[in-house]
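Encoded as structure tokens, here's the structure I'll be asking about.
For this depiction, one protein chain was excluded, whereas all remaining protein chains were kept in their positions.
Per-chain numbering from 1; labels A and B assigned in written order.
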Amino acid sequence: MTNNPNKKNLDGYVTLIAVVVLVLLNVVLLAGKMPTYYTGILRFMGINIILAVSLNLINGITGQFSLGHAGFMAVGAYVSALVSIHLGWPLVFALLAGAVAASLLGILIGLPTLRLRGDYLAIATLGLGEIIRVVILNLDITKGARGLGGIPRTTTVYLVELFAIITILFTVNLMRSTHGRALLSIREDEIAAEAMGINTTFYKVFAFSAGAFFAGIAGGLFAHSMGYIAPANFEFMRSIEILVMVVLGGLGSITGSVIATVVLTILPEALRGFAQYRMVLYSAMLIAIMLFRPSGLMGTRELDVRQVLGIFKTGGEKDAS
Amino acid sequence: MKSKGLLVAIAILAIAVVVYFAFFTGKGEEESDVIKIGFIGPLTGPAASYGINARNGALIAVEQINAAGGVLDGKKLQLIVEDDKGDTTEATNVFNKLVEQDKVVAIVGPVTTGPTTVVARLAGEERIPIVSPTATGDDITKVSDFVARVCFYDSYQAPVMAVFAVEKLGYTRAAILYDNSNDYSIGLANAFALRFTELGGTIVAKEAFTEGDQDFNAQLTNIAAANPEVVYVPAYYSDDAQILLQARQLGMTAVFMGGDGWDSDELVKAAGSAAEGSYFTTHYSSSDESEQVLEFLKTYKQKYNTEPNFAGPLGYDAAFLIANAIDEAGSTDPVKINKAILETEGLVGVTGEFSFDENRNPLKEVIISTVKDGKFVLVDKVRP
Partner (left out) sequence: MGILLQQIVNGIALGSIYALIALGYTMVYGIIRLINFAHGEIYMIGAFVGYFALTAFGLPFWVSLLLAMVIPALLGVLIERVAYRPLRSSPSITVLITAIGVSLLLQNLAMLWFSPDPKTFPQIFTRAPFNIGGVRITFPQVIVLATSVLLMIGLNFMVQKTKIGKAMRAVSQDKEAAKLMGIDTDRIISFTFAIGSALAGAAGVMVGIIYPRIQPLMGTMPGLKAFVAAVFGGIGSIPGAMLGGVIMGLTESLVTAYISSTWRDAIAFSLLIIILLVKPAGILGKSTREKV
């Protein structure tokens, strides 16, 4: 990505794909044909997309290895749920409150910890995620292990879609801006970036807090989708699940994250028929994919509509019209 | 150019997903010789042990009912089992699937609290009755009108033990050791403490541990220092066995007590003599020798080659209760089945005789058992 040979490819096409798929989906949704089972899965898929893309901003684009994403999601979920329950805030404001809280925490925690690098940073963020979970487990207002219920179930598929699009657009536009190039330069070579006069601390904290912001949104959407949250929803394995989506899609590739999220959200459902063997197959497939495509499904590339159309063109002229 | 193949594959995948969602929505509807009931519980993940036991119990119930002629004059029951991994998201998906695609009339489950809380709400909206075998939180059945359970709720069995400790055994100094990451354990601990102090006793120490802990020496050392007469440990049998062993190693002689999470032969196998003289509240006692209990234990052992833990009989009773309600309602209409569940009166299952209070909690006898010579022995039967 340093020389960014694909920069042109990025232009607009990511958005275009998103729009085409969404329009198709919405036609189906509006026709009222889609059963709750599928809209439910779509809702969780959308929330996962927000999580994966926002973690990609930290891990893939800025190159800061974070294992604490579930912690930020938890903060967003609990703060938004609490302001909904106790203050009666409307959903969008509650979501923003959760996101801002998560983001502030990201800055607060990010400033000292981002001095660490690589695996050490990963461990520190893992620790932070666990600390957040333990705090939630022990506070009275969060009701500890018994879980917080009675959250208004106001999240809709459309709202999740909207925030997923906002997250994707924000990240794509950021990548194409001066700031985005600064982030990429940190990933490629932090010392060189610093030598070039880039304020690496600022940009790292910025990426961290922006990622946390969207994770907070996702948490809020999750809480208002479930109506009930418990610390068990935000365990260390949740962070790992999100990381798997990012790496499977290809670090730094936004479309990759989206595709991997779609695949990984549907996969466990598609494997339902195998009952107890389901998770064995799931993990075996995960290993196989990583072995066959070590840099993720998409590498650092983006899925490009023009390329896809190009293939159809060579395959047969009629498809292109 | 190699990447083009992949791109095509992904594009086709994306389109396939959309088309699949749009048009193949499980319309296949067969004739109704078979009545479907669902099962939701963890078959994978950390709570799998309870989920699998409850499922096995429910399968035995369905098999026996079918062998005895089914329900509604000869219709067969079919149990559709779905795994929720103990996760609320999966439980939601599975509930929707069971209701929409499988068209179940009632559901056994979920097994753990989180999923039960979430599914209880959905059940109220979709008007499908659910009967949880094992979710004990006091508030769960208040979530909607379509959720019942066959297990004790927290402030049902714990006070029984407190009363027994104070009035029968004459203890006044109790300590509590509970699992702070488990709502069942927290619920019982609080309910016990409340009743025990109401009766004039003192809680001299309250220590907590976290799921998966192996070492309880630190907590037990603190508890031993407070010198209690009795230690209430509302946790699951595998933790209890560890706690008992380590407590005896530390030289503690206090009497240990617990709830229905203790009820498993594994407890005695694991703790050996350390368990002697302990008391716990539970649903049935194998020394009680009721026909149904013995029959169930025998079948379970034959079929699955292992002893059930407490979730097994509860899974059986949940399915049994639903089957009975279908017959009572004389219909497969979920709303009528739900009504029949609430009106259940004196139904004898493996875990006792059932009727329900206004919050759809079972009113049944609490059995107090003790461990004597490596066996569970009935001490008392209490109807709170």
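As a convention for this text, a residue touches a chain if its C-beta (ideal position, glycine included) is under 8 Å from a C-beta of that chain, and two chains touch if they have at least 3 such contacts.
Owing to the predicted nature of the structure, the values given are computational and were not obtained by experimental measurement.
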Please pick, from B:Glu63, B:Asp102, B:Asp139 or B:Glu266, the residue that touches the omitted chain in the full complex. B:Glu266
For the chain that's not shown, point to the residue among A:Leu42, A:Leu128 or A:Ala164 touching it. A:Leu128
Option from B:Leu72, B:Leu199, B:Leu245 or B:Leu342 whose C-beta touches the chain left out: B:Leu245
Which is it among A:Thr39, A:Thr201 or A:Ser295 that touches the chain not included here? A:Ser295
Considering the whole complex, not just the chains shown, which residues of chain B touch the missing one? 44, 46, 48-49, 52, 180, 207-210, 212-215, 217-219, 221-222, 225, 238, 241-242, 245, 248-251, 266, 269-270, 272, 306, 309
Contacts from chain A to the absent chain lie at residues 59, 65, 112-113, 115-116, 119-120, 122-124, 126-128, 130-131, 134-135, 137-138, 191, 195, 236, 240, 243-244, 247-248, 251, 276-277, 279-280, 282-284, 286-287, 290-291, 294-296
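Everything below uses one rule, namely that only the chains that are shown with their structure count from here on.
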Any idea how many Å lie between the Cα centroids of chain A and chain B? 35
Which part of chain B faces chain A closely enough to touch in the complex? 3-4, 6-8, 10-11, 13-14, 17-18, 21-22, 25-26, 43-45, 52, 81-83, 85-90, 92-93, 96-97, 99-101, 113-114, 117-118, 121, 137, 139, 143, 180-183, 186-187
The answer for chain A against chain B in the complex is residues 21, 24-25, 28, 33-38, 40-42, 44, 137-138, 144-147, 149, 153, 226-233, 259, 262-263, 266, 268-269, 272, 275-276, 278-279, 297, 301, 303-304, 307-308, 310-311
